[in-house]
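Note that one protein chain of the assembly has been removed; the remaining protein chains are unaltered in position.
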Amino acid sequence: MGFIAAVNLALLGLLLAVPAVWGDFVTWQLGLYLLYGIAAQGVGLAWGRGGFLPLGNALFFGVAAYVSAMVLNATGGAFLPNLLAMLVCAALLAALAWGLAAAIFQGRTESGPYFSLITLALVLIVAQLAETAQPVTGGFNGYSGYDSIAGLDPYGNLYYLIVGLVVITSFCLMLLEKLPGGLILRGLVSQELRLQTLGFATHRVKAWAFALSAFITALAGGLYASHQGIVTPQATGFVLSSELLIWAAVGGRLHPLGPLVGAVVIGFLSAELRDTYLWWEVLIAFLFLIVVMMAPGGAVEMITRLARKLGWHAPKLTVAPNPAPPARAKAVNGPLTLRGVHVSAGGVHILEGLEFTCPARGFLCVIGPNGAGKTTMLKTITGAMPVERGEIRLGERDITNVPQYRALAHGIGRKMQIPTVFQDLTVDENLQLAALAGRTGPLDYFRVAPLGWQVPELGRLLDQPGVPLADLGPVAAGALPQGHRQMLELCLTLGATPHVVLLDEPTAGMSPEETGLMVRLIRDYQAQTGAFVLVIEHDMALVQSLDADVLVLHQGRRFAEGSFTEVRANPAVTEVYAGGHK
Amino acid sequence: MMLRLDGISGGYHDTLVHRGLSLELGAGEVLAVIGRNGTGKTTLARLIAGELPLAGGSIRFGGQDITRLSSWDRARRGIVSMPQTDMVFDGLTVAENLALTGAKSLGELGKRFPRIAQRMRQTAQTMSGGERKILGFVRALVSPGKLLVLDEPSEGVQTENIDHMVACIRQACADGTACLLFEQNIRMVEALAHAVIGLDSSGVCYRAEGQEISRQDMLATLSL
Partner (left out) sequence: MDQLLLILLNAAWQIAALALLALGLAIVFGLLRILNMAHGEFVMLGAYAHVIAGQLGLPPLTALPICILVVGLVALLIERVVVRHFYSRMFDSLLATWALSILMREIVEMIWGRAYRNVPMPVEGLVQLGGVSYPGYRLIVIFLVIAGFACLWLWYRKSLTGVRIRAVVNNPSLARASGINTSRFSAAAFVTGCVLAGLSGLLLAPMLGVEPSMGLDALIRSFFALVVGGLGTLEGLGIGVAVVGGVQAGLSAALSQTAGYLGVLVLAILFLWRRPDGLYRRR
């Protein structure tokens, strides 16, 4: 609490004072702009927090408005039935949005423009239907002649209902930011692929974000019907969709209040200036372009940045450390086995019938010349690349072609070749995500306690002398040097205490001391958990120091295997791969 | 002189990597620049190619001052560069990659690197790291030009293919092309270089020509 809360309460007080101070007409105007602002909050959530851009959110606004108008017409405006109808309608639209987003984002690791264009096409379809289905919607002339909800006056009491909705949506959105769910959304925008390897089904995370976005927008649409007394096809059209986006962008999509501010300020300015100043619309469009190009955070972001410069920091939510629940991964009951695995990409065969049974625990080093298929092997085990023929088993379970986000649920953790930490998040937040990975149940996204989860294995790792992360809590992970990033990447990999650890060149770009530390940490983890650790490495000294079995890959097949000395002495191996010799 | 750097300085943003570096290279010669990671080999290659702006000094190429010319202009005048990373057009096929150089056929290179000739229709991004290096090398060698600037062509390439690269560079030099070779692979440098420059974090730490080039000194440069 403190300064920020005081500002929010002052804003609320201002809103409540409007009818008494400025009179009916301004109240009516502000009511409308606040409804638009709530709808824009929905867009802001999807775009600012979810990282995907819906171009057709007027779809939810308009459909909810039509449905509300029809229910109001049928029931004569009775309060409870209509409130219930609004909630049910919003929930149904949210379910639709969930299904849509889940279907589109499944199997993709980007938010690309295709989702945006699909939503654009949808809103065009619905607007066309609203115009064409004249008997139902009233066509061009609109649907009108019904009472407002509970007979509330759009110039009077209805305003307080709208302010109530504003308070609820804003509070919920601000709360979400502080909860694990908000952290996961920020991780999603920063590095979606990594979030998948941490066991989060990102397409479902985005689907929930879009569902919430649709829900909020639909509630605003429902009240809009009461407020306006008429619903026309414009309420579900392309133009409103683009305006929602402009308000969210100019006001600030990264903050729950940004879209509200955008809608209200632009709304009032337009009403004042549209008629007197001819270039007004051009100016708004120009402003939007400037914001897109130069200030992606919008007005509220500028204000908060200024506030931060003046020394006003948002209070940090401190969460008491508490023990994390055990990882939810299934127990591993046998070794990792690859049987005749074939993988190809772009018509080129990368793995050609790879056969191998890993030891059930302990270490295995994989070496081989470039293009031998080492990284591809790890990718197929975790489902990042599809297996064409053959199968991969973990104990008795068939894990061939599991989706990437399911790998961790099978107890498999992977460290990427290039460290891919969540660059836009702080080190602390990265570590929080590491502790959440593989342990969260559905309710944990909305509880504060999981943010304080302590994983013993992680704690041990961070306490090791020489591990630099403990003091770097508030530093953005993107600002870390390569060696530190590798350590953080290791934490992300080991946070869920996986039984099968796949490490792709864990010491690349590290100094000799850091390399020594890394080896110690990995050995320590293995000794503590009895896990199976597979290491791809070019550095022969490191391979030797791990004193593990070595698998040599060549041209997508198993070429040789044995102890380090055996492999080193094998003349066929030296012929294809000298390894680390310059 | 084919290429002449006069006291050039440059780097990224406000950090200068090189201060007052000079070198000369004549037609048909190979000058090798060696040094560990982070000593500025790639920076120097990019300064010469024109991808980074100079902070001071001048570059002359074939008798003309090219200090202020942009990279595409330098390329048109005959500086062919192979970058260390992203040395091919990933989204294009092998054939399209080669067609952009304007070369009509691969000639000798096709025989030495049959994998490239066989895979004309493959998209470059589906090739492995080593194969992409070789494609980048072939691209550079078939490009018409007078100076080759090769940034670690041997990295991740198998020994036999490094030997082929050596032979191809020798052939090009015999035809009058000059070559500036940035390498860590001592064997390759020994096989080719007429002169060697060693870099460390403070700048040029080693210079040798012809018979003076010694393996010991070069190893010392790399392991300091």
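Quick notes on this structure:
Letters A and B mark the chains as written, and numbering starts fresh at 1 in each.
We adopt the following convention: a residue touches a chain if its C-beta (ideal position, glycine included) is under 8 Å from a C-beta of that chain, and two chains touch if they have at least 3 such contacts.
What you see is a predicted model; the values in this text were computed from it and never measured.
When the omitted chain is restored, the residue from A:85, A:104 or A:205 that touches it is A:104.
Only one of B:16, B:55, B:92 or B:117 touches the chain withheld from this view, namely B:92.
Touch with the chain omitted from the figure is made, among A:3, A:114, A:140 or A:446, by A:114.
Contact with the chain that does not appear here is found for just one residue of A:4, A:122, A:230 or A:448, A:122. Hidden from this view is one chain, which touches chain B at 49-51, 70-73, 75-76, 80-81, 83, 86-93, 96, 99-101, 121, 123, 143. One chain is missing from the display, and on chain A it is touched by residues 53, 103-104, 111-114, 116-118, 120-122, 124-125, 128-129, 132, 238, 242, 245-246, 249, 278-279, 281-282, 284-286, 288-289, 292-293.
Assume only the chains that are shown with their structure count from here on.
Residues 345-348, 369-372, 576, 578, 582 of chain A are the ones touching chain B in the complex.
Residues 122-123, 125-131, 156-159, 184-186 of chain B are the ones touching chain A in the complex.
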